[in-house]
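Before I ask anything, here is the structure I am working with.
For this depiction, one protein chain was excluded, whereas all remaining protein chains were kept in their positions.
By written order: A and B. Residues from 1 in each chain.
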Amino acid sequence: MSLVRINKKLHARYGGAVRAVLHDGCIVVQGHLHKWEDVVEACQTAATKYSTTHVVNDIVCDEAKEKPMRLPSLRDKVLDGRKPDVLVIGGGISGVSIARELSKWKLDILLVDKEPDLALQASGRNDGEVHPGIDLSKGSLKHHYIRKGNEMYTQVCKELDVPFQRVGQYVCFNKGYLKPLVALYCLWRKKHDGISDTKLISGEELHRAEPNFGAEFKFAISNPSSGCVCPYGLTIAYAENAVQNGAEVALNTAVVSMQVENGEIQSVETNRGTVYPKLVINAAGVFAEDIAKMANDRFFSIHPRRGTNSILDKKAGAFMHSIASIKEITRSKTHSKGGGILHTVHDNLLVGPDAVETYEKENVATRRESIEHVFAKQKKTMPRLSERDIITYFTGVRAPTFEEDFIIEHGRKTKNLIHCAGIQSPGLTTAPAVAIDIAKMAVEMLEKEKAVEPNADFSPIRHGVPVLREMSDEQRAEMIRKNPDYGIMVCRCEEVSKGEILDALRSPICVPTVDGVKKRVRPGMGRCQGGFCSPPVMQIIAEFLGVPLSEVKKSSAESAITFGRTK
Amino acid sequence: MTQLICIVCPRGCTMHIEEKDGAYSVTGNACKRGERFAVSEMTAPMRTICSTVRTAFPEAPVLPVRVSADIPKDRIFDVMQEINHVVVNTRVRRGDAVIQNVLGLGVDVIATSDMLYTSEGR
Partner (left out) sequence: MRTFDTVVIGGGPAGLAAATAAHENGAKTLLVEREARLGGILKQCIHDGFGLVRFQEKLSGPEYAERFIDAFHAAGIPAMTLTFVTRIVPAHNGGFHVTLVSRDGVETVETKTLVLSTGCRERTAKQVSIHGTRPSGVFTAGTAQHLTNLLGELPTRKCVILGSGDIGLIMARRLTLEGAKVLGVYEAKPTPSGLTRNIHQCLHDYDIPLYLSHTVTRVFGDDRLTAVEIAEVDDKMQPLPGTEQIVECDALILSVGLIPENELAESLGVEIDPKTKGPLCNGQLMTSVDGVFSCGNALHVNDLVDYVSESGECAGKNAALYAGKKRREIPINASKMLSYIVPQRLDLDADNRETVLYFRSRDIQNGCTLKMLVNGEAVFTKKYPFLRPPEMERLTIDFSKYPLDAASKVEFDIEVKAK
């Protein structure tokens, strides 16, 4: 779309309040608007889907009084003067998978994340679906990586000891007359994308596979290659494998500024000292634009989009065994994504997410309306679905660009920088494939200076904490014989033993908090939500660290659970 | 006339108390204990308190205790102060006094569990 046409449209909609200008190869939208939804709409008007000419949002918005990025309270000099070959910013699925791929080389890799654990933002706050890639348009990076990413999951999850199941996905239709059209679409997809397993199934076949799905569904697209994974489990596993192979992960570490000279990042300021990396990888999620700006390389904008998922009791997990989504022909503007229902690898049901535009990058507070909206919709897929089975819910914030595609490329103005930005759905699916490419880009860049040797000691195998509830009685007895702590049950809902909790604390990236342990071995993930097990988990952590109970935190340094002895 | 909810037992009777020349007549109570409670509430309200005391034993950082008999309601926080200063360093048994004649009120603060005694292995 030409600039003239964009401005014509913007003028028609907003009068003189906003206009678009071309600057440094980007479409910069400038002006002043009151409401954030108008800002998003104006930028969307200026953007072309999947284009590499990006919209940069410079509109002043009255409503969007965003708080500054939350920073960890920790202040030390532990990293001061470090000169890593590669600094990866962001401990989400993108950053950790890149770090792991890079650890195949003899490189000094430092990954930083400002949060007290990995996967605390979008990577830990999504539905964990490994997508089939059927609904993506050719020419996008999403499309480019999706099949490869999907196919890699079997091996990656095996190497990293992460549960993954190709449970299959059904896209259900309730309008029978659409069947010929959808059939054609499937054929076309197969031909163009080589997606061989996608097939159209009748309502009867659908209900045989999933008897609790809505009776009004006439037919469905079946995608057997779809699967589900525990998204934070995979993120942690990738990071642990990177650490085993020599990379370093620094949590509670935020990038606050950069010094850029002659188109090169000279140094990176963190709350833990100044770092002098040869190369920086921007995998900062919703903050990718902020990092790009620090690096003098801002050529895109992120418009955060939040989504809320609900987790249902394992009893509801028996209602269905796959992934379901409905295709509705009408699309509402505010809730563009449909979400679905998913049987998780831990046998819960997950319902959601919705999609709501927001200027708040870090506001993960849940709202009643989101749950109501999602359930109203998903009950059409499965009428048995009930809010009464909810055991918890959570909100995550996606990090899309206005072009709604990934940005995987070198800095446009800053040389020693690679962006892995705009990562949104299906970013979890594509991560293994994207990581390989970015690692390759990084190695090629570093090789310009000096040769990069492969890491001869690299092992792709990571062993997770043994999961005793999944073992046979004989295996379990043998484990307990070696370590009686495996016989002491701490979490009754998820059957987690003291031994498993201690293993999590001794794992390569120790996060000795109640949430850190919960993310790794699941005490508190069940139906009582830690009501019974949180005090004993606190005791185990306190004993492990040799600190009083009041020093055991939920997550961040400020999230104290108790205030010390009663007397 | 004063209205009062009896707290002696879970029944929670609503009682009405009438005073005449220093004598009280109680109605609405289902038993004698209720009447005694009502009169005591009018003259000198008494309460039980239960709490914990610190111990010297890591496996049981606190030990549950209570007063051996009711104490004046307005002395609750004074007694709590005393309780808060105690550290039990012997393996006392259920019913043993951890404070004798607390604040001269004529009641003891007693342990309500054998946990220190049994945790040593009986």
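Just so we're on the same page, a residue touches a chain if its C-beta (ideal position, glycine included) is under 8 Å from a C-beta of that chain, and two chains touch if they have at least 3 such contacts.
The structure presented is a predicted model; accordingly, all values stated were derived computationally and were not measured.
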| item | value |
| --- | --- |
| Contacting the left-out chain in the complete assembly, out of A:Val4, A:Ala365 or A:Ala451 | A:Ala365 |
| Selected residue (touches chain absent from view) among A:Gln165, A:Asn455 or A:Ser550 | A:Ser550 |
| Contacts of chain A with the absent chain, listed as residue ranges | 70, 315, 364-368, 371, 390-394, 469, 473-474, 476-477, 480-481, 484-485, 487-489, 492, 495, 497, 527-532, 534-535, 538-539, 549-550, 553-567 |
| Contact set of chain B toward the excluded chain (per top definition) | 5-12, 47-52, 54, 61-62, 64, 66, 73, 76-77, 80, 94, 112-115, 118-119 |
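Operating definition for what follows: only the chains that are shown with their structure count from here on.
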| item | value |
| --- | --- |
| For chain A paired with chain B, centre-to-centre distance based on mean C-alpha positions, whole Å | 55 |
| Footprint of chain A on chain B - complex, ascending | 52-54, 61-62, 83-85 |
| Residue ranges of chain A touching chain B (in the complex, touch as defined) | 565-567 |
